[in-house]
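Report on one structure; see the data block that follows.
Shown here: the complex without one of its protein chains, the others still in place.
And now, chain A:
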C-alpha cells in the first residue's frame, strides 16, 4: 500500500521519501515533512537511500505521525491553525493509542508532538486512581501494604476532595 501525501501539488513536486512501518505498509512523505523528525533527518543526511524501514512503529501510528508532520511542514498554514490542529489531533484518542504515539515520537524524535501527546496523557491521568495508573503503565506495586499506607497518609489531603476515576 502506498499512501500519497495529500498536501497538494506543491509538495508533490519536491523530494520525497518512502517510510515503511514495521508491518510493511509504505508511506510517501515529502522531505520537508520528514526532516521535522530529528531521527529521520539524520538518516536522510547520511544515506542516499530514499526508503526508511522503521522496525518498531506500526502502520496506524505511523499514519498519524505522518499526518502531523505533513501539517506542520505546510507553510501555507498559520501557527494558530497548526495549534488548533494539534488540539484536534489528540482529542478523543484513547490512552493506548497515545502510548503508541508517544513511543513513536520518542523513536523519531519529534519533540513538539511528544509534548502535545504527553500533555494529553497527563490530562487524562490526573484524576485517575493509582491502580489505574499501575494498570495502564504496566507497573508492579513494589510497596509493602504498610509502606503504601504510610505514603498515602503523608499527603492525605491529596486524596480526599475529588472523586477519583478508575476508567
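We take it that a contact is a pair of C-beta atoms (placed from the backbone, for glycine too) under 8 Å apart; a residue touches a chain by one contact, two chains touch by 3 or more; residues count from 1.
Convention: contacts and distances are computed from a predicted model.
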Name per UniProt, for the chain absent here [options: "DNA topoisomerase 2-associated protein", "GTPase-activating protein GYP3", "GPI-anchor transamidase" or "F-box domain-containing protein"]: "F-box domain-containing protein"
Sole residue of A:78, A:140 or A:163 that reaches the chain not shown, by the stated touch rule: A:140
Residue, one of A:38, A:84 or A:127, that touches the chain absent here: A:127
In chain A, positions touching the absent partner: 56-58, 96, 99-100, 102-103, 106, 114-115, 118-119, 121-123, 125-127, 130, 133-134, 137-144, 146-148, 150-152, 154-155, 158-159, 164
